[in-house]
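Removed: one protein chain of the complex. Kept in place: all other protein chains.
We call the chains A, B, C, D and E, going by the order they appear; numbering starts again at 1 in every chain.
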Amino acid sequence: MQTHNAKRVEITIEAIMQKRLTDALTAAGVTGYTILPVFGGSGRSGPWSREGQIGRASGMVQVVCIRRPEDVDELLDAAFAVVERHIGVVCVTDCQVLRAERF
Amino acid sequence: MQTHNAKRVEITIEAIMQKRLTDALTAAGVTGYTILPVFGGSGRSGPWSREGQIGRASGMVQVVCIRRPEDVDELLDAAFAVVERHIGVVCVTDCQVLRAERF
Amino acid sequence: MQTHNAKRVEITIEAIMQKRLTDALTAAGVTGYTILPVFGGSGRSGPWSREGQIGRASGMVQVVCIRRPEDVDELLDAAFAVVERHIGVVCVTDCQVLRAERF
Amino acid sequence: MDILTLAANNLLSPIILSFALGVAAALARSDLSIPQAVAKGMSIYLLFAIGFKGGVSVADHGIDATLGLSLLAGIILSFLLPLIAFALLNVMSGLSRLDAAAVAAHYGSISIVTFVAGTSVLESAGIASEGYMVAVAAAMEAPAILSALWLISRGDSGRKMENDLWREIMLNGSIVLLVGSFIIGMVTGQEGLAEIESFIVSPFKGVLCLFLLDMGLVAGRGLREGGKVMRPGLLAFGVVMPVIGSVAGLGFGVLLGVSTGGVMLFMVLGASASYIAVPAAMRVAVPEADPSIYLTLSLGVTFPFNLTLGLPLYLSVAQWATGG
Amino acid sequence: MDILTLAANNLLSPIILSFALGVAAALARSDLSIPQAVAKGMSIYLLFAIGFKGGVSVADHGIDATLGLSLLAGIILSFLLPLIAFALLNVMSGLSRLDAAAVAAHYGSISIVTFVAGTSVLESAGIASEGYMVAVAAAMEAPAILSALWLISRGDSGRKMENDLWREIMLNGSIVLLVGSFIIGMVTGQEGLAEIESFIVSPFKGVLCLFLLDMGLVAGRGLREGGKVMRPGLLAFGVVMPVIGSVAGLGFGVLLGVSTGGVMLFMVLGASASYIAVPAAMRVAVPEADPSIYLTLSLGVTFPFNLTLGLPLYLSVAQWATGG
Partner (left out) sequence: MDILTLAANNLLSPIILSFALGVAAALARSDLSIPQAVAKGMSIYLLFAIGFKGGVSVADHGIDATLGLSLLAGIILSFLLPLIAFALLNVMSGLSRLDAAAVAAHYGSISIVTFVAGTSVLESAGIASEGYMVAVAAAMEAPAILSALWLISRGDSGRKMENDLWREIMLNGSIVLLVGSFIIGMVTGQEGLAEIESFIVSPFKGVLCLFLLDMGLVAGRGLREGGKVMRPGLLAFGVVMPVIGSVAGLGFGVLLGVSTGGVMLFMVLGASASYIAVPAAMRVAVPEADPSIYLTLSLGVTFPFNLTLGLPLYLSVAQWATGG
């Protein structure tokens, strides 16, 4: 099966910042992303879990965005501008995709 | 720790197609997969979110399948046959696994 | 954008073992991890789905941990000690991260 | 009550206002939202309650020939309406064959929430109806899908019905729950009802309010995103088609000689468009059809029309036609 | 009421029929399902309500010596039954030592839903029972796990109880909620009950129906997947063991001189098998044991047996034994 090189960018960010991030990604030309719920985690700001929470202040999501390698720097710049002052993690992996025309 | 080369295939697909996809994977000899819920996303068919939805027509899932490199093409063929006419994304990453006898 | 090499370790494990795993990771010096809910899956112990379940015996989670390459072996040893007798999958991927000082 | 009072009463009921609140919140981009699990939980509650109560009512009044004929009428209606809808769409909209067929399927099938809202209007007006109308509703869910697939296959002989799909449609959760609880209600009768009445009867309308709040949120979000596909012709179809469907329902109801309430519910079933069972089937069988068209039309146009203006209209006409 | 009428009444109650609907839907591979969050929410509601009502009943009748003795009896029963079950499994099934011990643990512990269904049968029959039986149920959750671990460690001296596990078992959510709400009910008494009665009493049976629908779905799915491990010997064990457990419960109940309802509930506790607390403990402590064996047996065989035939049987025997 014919596959094409791409980059998979996974951004773990506070749920409250989700819309700001995806707006910034869209502004940077991103055409698609997938949002995964996060159940809990731990980091420098301590452990947390979404169980029983009703507030939107706690809780994170993972935004996964697959893009052509040549366009990833633009994506990272846009993402960084949003996450800069916030907690969260950005992680980039090499990958292959089917149907490259979609990215 | 002894690790072994493998491929991690991540298929983002409509929830309604989940069973068809995993049946096809199983038919292609896949022995294991993990299904992650997806909270929302955006693509050529526009943005969507699973909040408040009761229908099965909207909503996607991510099927993650780890397999030996030599068997991945068979997996991709099977997956492609299912996703071909549908929206969704297939992404393959190189990885290492512990306990290779499981794959 | 300046990125740094790291490893992304993804451990799919029974929910009931989650705390034991993250305790072991923390003991091995891990400073952060993210826990994703898992909707269902299939493996040698058969298919399962979390729908309608109230027990904690069934159900899995995915613990994702990003770490500097040189510290990953310690992480894997710790993880392996926990998952050894249990069902579950450990998968390691090369990645790049922003803000390396966080890991 | 004349139709204007009826309409005003209906528009100012907590149920409709909750729906309006949801639409308004979504259009204003509020982050108000109801978790998916809670929304599904409420829909399970509503289906269980409505099915059970229908079954109890049949247990009370016994099964007669009209029940069988009504089921048959419902099935025929569900088969026929997509053909009318398809023809109408060809005239009124520039939709492709596939899109038109997918939309048509929705209008042959039914919306159980519209049905519930209809029974609730009947109750407020103190008008009885046949308990088995719930079973008619269940019977009308699926046939329309077959019609649509037939419409499609006429133009594309290569396409054939997937093996699993038919089973999936007939055994989809809402049909199974509706029919199952209908049977449970029929078996346990008034005695069973007495045991769980304070769960499935008393809080029913309140749950319906919150459920309609959620539907308003989803419909509002759909209008925001999918509004751009709503050209005037399509919009008009979303209002004209339910009226046509209700007339067809009226015909069958009067022909069968059911009660005033029964006629009104036949009209509601004819008028309402599916937004759960049919969209799911269309995604599997006709993935090329654009879901934002049929979802926006069914949930964003026809559902609110039926809920606000349709229901009092159908009740007035049913009263006039049956002299009730 | 003779036993046949009792059994028929029980089989045709909305509760049992809801369970049957769930099993049927799952076996037919319908996609009907209840979201995990909703299922958990219902179980929290049921535990809170049953604990609270038990506590209020104790507040009404005062604490007497029998309460302490009943708790003790429950704990002994929970310790003993796994030993009987283990011996029986060695005779009736070809299970490995580990699998047999894991299964045995389930039968010493209890199923709170079976208990709830039992109290509901008592209520329908107008028979009172001791409110503190809820506390006995809570006390019986854990001891069986110790017995099973002892059975295992006899054969495998290298294995020792993990430090955290014991705390985890004793403080598992269902025990804490049951005991906690029991205490709240005891402290606030009738006055507290009056405040929240229309939440925890009136809709109780209706919620139980939906909860049993969910359990039917899960049990049906389990039977579909795990049915292949169910050899005849194992299947027979799943029916014989509850009867033995109920006889043991009968003995303790009669010995303690509790009421007819109390004896019946002792039988139910003896007969029922855990499917929440014990499976979780077994996954941690004995991961090598195959969960599909004990889950299928407990939820797919013993639970439906108790629910349908067991409950009327235990009630009849309790009435006969106490002359009540």
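The rule is short, and it goes like this: a residue touches a chain if its C-beta (ideal position, glycine included) is under 8 Å from a C-beta of that chain, and two chains touch if they have at least 3 such contacts.
None of the values given here were measured: they were computed from a predicted structure.
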Kindly name the visible chains that come into contact with the excluded chain. A, D, E
Which listed residue, D:L6, D:I34 or D:L313, touches the chain dropped from view? D:I34
Per the whole complex, from E:F19, E:F48, E:F237 or E:F252 the residue touching the absent chain is E:F48
Touching the left-out chain: which of D:R97, D:K205 or D:R224? D:K205
Touching the left-out chain: which of E:A24, E:I84, E:I196 or E:V229? E:I196
Touching the unshown chain, chain D contributes residues 12-14, 17-18, 21, 24-25, 28-38, 41, 124, 198, 202-207, 209-210, 213
Contact with the hidden chain only, please: which chain A residues? 14, 16-17, 20, 45-58, 85-87
Please output the residues of chain E touching the missing chain, sorted low to high. 35-38, 40-41, 44-45, 48, 52, 167-168, 171-173, 176-177, 180-181, 183-184, 187-188, 192, 195-196, 198-200, 202-203
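The rule is short, and it goes like this: only the chains that are shown with their structure count from here on.
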Which chains sit in contact with both members of the pair chain A and chain D? B
Among the other chains, which touch chain A and chain B together? C
Name whichever of D-E and C-E has more C-beta pairs touching across its two chains. D-E
In whole angstrom, the CA-centroid distance of chain C from chain E equals 34
The distance between the C-alpha centres of chain D and chain E, rounded to whole Å, is 41
Give me the residues of chain C that touch two or more other chains. 36-37, 47, 93-94
In chain D, what residues contact two or more other chains? 35-36, 40, 172
What are all the touching pairs of chains? A-B, A-C, B-C, B-D, C-E, D-E
